[in-house]
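Chains shown are a subset, placed as in the full complex.
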Amino acid sequence: MSGPGSVQHLREHLTRLHLELPKNGLVTWTSGNISARVPGGLLIKPSGVTFEDLSPEQLVHTDLDANVLESGLSPSSDTATHAYIYRHLPEVGGIVHTHSPYATAWAANAREIPCFLTAMADEFGGPIPCGGFAPIGGEEIGAEVVRVLRGHRSPAIILQNHGVFTVGKTPKDALKAAVMCEDVARTAFLAVQLGQPVPLDPADIDRLYTRYTTVYGQRAAQPGEPTP
Amino acid sequence: MSGPGSVQHLREHLTRLHLELPKNGLVTWTSGNISARVPGGLLIKPSGVTFEDLSPEQLVHTDLDANVLESGLSPSSDTATHAYIYRHLPEVGGIVHTHSPYATAWAANAREIPCFLTAMADEFGGPIPCGGFAPIGGEEIGAEVVRVLRGHRSPAIILQNHGVFTVGKTPKDALKAAVMCEDVARTAFLAVQLGQPVPLDPADIDRLYTRYTTVYGQRAAQPGEPTP
């Protein structure tokens, strides 16, 4: 089976999404990865493969305990983190991990990314939270991501001294959050270099977030209808 | 009808202009948009569509109260702003909106972009003004843009905590202003990081602006004629 919804289709889609990481300046060399939930498991980038060289059949299929299910390449060393998140956040269908430079600079300072921008209120509903330091390779990072993001508006978290994890209903949603996270991390960085940015009023943040998550984007539009 | 001046021609032109936004680093993912005035209405980017995926027939046709005139995609959530500007500034034929990072960093500080550069005196005739905070989706942003830009030399305004609006006789003129706005916002940012930039004398700004808006660019040149 190779049509929409098939595993082959998902492998090709996930491979194309990986190319958006270097294109948007979020990754360097082989770091960073995207995963997608599949029934009972996940598909994820193999470890140490460059984005340009990545092919659909190289994506690694594991179960939700990060056990490899097929012969092939070794999965990303972040696989246990992804698996932990999928086990504990059932609404998540895609995860992105990067060390994108501006967001990671905030993380190196253990500072949340403050909310000075309407675009950030739209997408993240407030500041992007910063989780504590956790070692790589085990479940500690996953536990920290889940602890912070469960019930949080923000689909992005930065982790102290490390980088960014974003979640979404789909891998593309998580990718959008990763791209927007770096974008607002950069503008917020520039803004604090210039002086004392004006904070957004929490009530304005709420209004922006509600509008964006309910009205923005595409529904069927009809002639004569007012713009929402 | 599909020749120059036709609606089809304008749709194709406006679609190509949209590609200049990511190419010049002014937008991220689907944010940002360009509109063109058409008789009795406007054409504008649909909401939530990426620049790469945008096609001419997807541009949304609304009247000047932002009512959609044809079945199709929903228009940008900034449509009411664009419509308000067209209703109140009859000389405007094109509008661009971005969250370009350097300009938006000044806006997050509610600071006008100061005029240290001859290129800025040429194009903007002085500092780029910063308007107050206004909620997204209604007419408040449009009202703030019109209040500040009416009779102003600058074709660009930055809006507190938000981003950039530029206007022009044509969409291409507005695009040029958006590109130049980010360029001077970046150089001004770098200049203030280095210390205390030297302000331009207002009389020099006037001379530069007058020369640029009357002499720069193309007219018929003849052999033997001195360079202006």
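We just call them A and B in the order they show up, numbering each chain from 1.
Here is the rule we go by: a residue touches a chain if its C-beta (ideal position, glycine included) is under 8 Å from a C-beta of that chain, and two chains touch if they have at least 3 such contacts.
Here the structure is a predicted model, which is why all the values come from computation and not from measurement.
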{"item": "Given 2 visible subunits, total identical subunits the whole complex contains", "value": "4"}
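One rule holds in what follows: only the chains that are shown with their structure count from here on.
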{"item": "Sites on subunit A touched by subunit B in the complex", "value": "24, 116-119, 122, 176, 179-180, 183, 186-188, 190-191, 193-198, 200, 204, 207-208, 211, 215-219, 221-228"}
{"item": "Subunit A partner contacts - residues on subunit B that touch it in the complex", "value": "28-29, 31, 46-49, 60, 62, 65-75, 77, 79-80, 83, 99, 101-102, 104-106, 108-111, 133, 135-137, 160-163, 189, 192-193"}
